[in-house]
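The complex is shown incomplete by one protein chain, all other protein chains being positioned as in the whole.
This part shows subunit A:
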Amino acid sequence: MKKKIIALSILAGLSFQACEDIVEVEPETSLATSTALSTLGSYRAVLTSAYDRIQSFTYWGRDMALLGDALSDNIFTETSQASGRYTGVNRNTRSSHFGIWGTAYGTINDLNTIIANIDNLSVGSSEEPGKAQVKAQALALRAMVYFDLARIYGYEPNNIPASGTGAGFDKSVVLRLVPTNTPAEATMTPRSTVTEVYTQIETDLKAAIPVLNAAETSGARYNMNKGAAHALLGKVYLYWEKYAEAEEQLKLALANTNATLAPNIVAAFNTVPNPESLFELNFVQATEVAGVLGVNDSPFTYTQPNGRNTPLSGTANVSTYGGQTPAAELLALFGLDPTLSNQATVVDVRKNWFFRSASSTSGNVTYTWTNKYSAANGSYTDNIKIIRYADVLLMLAEAHVMQGKLADAVALLTTLKTSRNSEALIPATQGDLFQYIKDERRRELFFEGHRWFDLKRWGEGISKPAATAVGLIAPEDYRILAPIPTGEVTLNPSLPQNPGY
């Protein structure tokens, strides 16, 4: 009898266990957190995920390159061509702004996952260098993402307005340096100060730079590399107004890259990769811009005339929502009139970035377009130049000027002027040189996402293109900072919204 009872209870125990087992299903397309990070390959894959997120159209895939120019003064949005894209941005309506919060922090969590765990992975000695590169890239990318967050959602450390709604507002973004592993770790974290965030960016880059390899091959420029990290740190110092440190880093950037100044920038711009790229974001058309993504979201579709783009793209005429056109004020900097009627008389090679065309929906009305995004890497597909040689050169010149090293600056500016066959005269005084650099940055780097951040850090306010009827946006205006997503502010009481929203 006793035996029977024991046997029965064992059976019952077994069947209870069996009950648990019969209702288990493994999700075959995902991995359990506990087993996901077991090889160096899986860490590489997480790093790939970070690059993938950086590619989002609302982040570096488009907005970082174009939205700032629409927010500021390089773009005039032709509403009849734009199908709503950037119309609010170009008119600076409330909350029409950058929105990278979610994508950026997703990227940061991926990178934190690598940085926090990869040291615990034991690999063979042949894999050690690869492991070190993965971690160093993760650190440098984390710095880049925090820098983007910091300059979108906060002021620069030395450029906090003294008046207006944002007077004395020194809040930057939330600093998270370890991955979130459990719901309990997803804490409500307050915003750090701008100096804290800039310091963290500096720390990450300084940790990454000694380890990172220089980009020896052109393909290596698709990843974060030593030269690019130097350039990024130089840029951070320039925003921070630490000009000596900026100069040092930017010089190291030029010394640690095989990117060079291209003799004919207009032709070079759309080669893949761009010979001037220190760090270029690569897009594979078949997997990343396929289907409706290209026509809906790509920089190409935003900037090219609808149905009149064969000669440019080398493919069939395709549909676009091309409303983002160069503002008359930008053209004027080259001496071009708004309709390009005097294009032949201008000698600056960069004039060839502009062309005049109707679109298939504009009847006999023609517009002026720009050709920086010309489907150079496949249908609707262009690589994004995150850090380019001319940018580094102009930043270095700016660091020189700000330190009064005018001769060094003039030498650099002359190199660029010669390369571009520009007729603009390089002035002699510090103030004029600074203005020249501002104009030259605009001439060289328009539609690449620099203008908004430059105007913001220079504290100049935004003089909007006359055609937008917006007028001047003062440096104290609340719209200089992007709104933090409403849902985040509602959820997290220690996350104050930017002033004015």
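One rule holds in what follows: a residue touches a chain if its C-beta (ideal position, glycine included) is under 8 Å from a C-beta of that chain, and two chains touch if they have at least 3 such contacts; residues count from 1.
Definition applied: contacts and distances are computed from a predicted model.
Per UniProt, the protein behind the absent chain is "TonB-dependent receptor"; the candidates were "TonB-dependent receptor", "ATP-binding cassette domain-containing protein", "Carbohydrate ABC transporter permease" or "p-hydroxybenzoic acid efflux pump subunit AaeB". Of the candidate positions A:98, A:380, A:436 or A:452, contact with the hidden chain is made by A:380.
Across the entire complex, the residue among A:49, A:193, A:357 or A:403 in touch with the chain not shown is A:49.
Screening A:74, A:113, A:256 or A:498 against the full complex identifies A:113 as the residue touching the chain left out.
Checked against the full complex, the one of A:227, A:275, A:294 or A:326 touching the unshown chain is A:294. Where subunit A meets the omitted chain, the residues involved are 19-20, 22-25, 27-34, 36-37, 42, 44-46, 48-49, 51-53, 55, 79-80, 84, 87-88, 91, 93-95, 101-102, 105-106, 108-110, 112-113, 173-174, 176, 179-183, 185-189, 219, 222-223, 282, 284, 286-288, 290-291, 294-295, 306-307, 315-321, 360-365, 379-380, 466-470, 485-488, 491-492, 495, 501.
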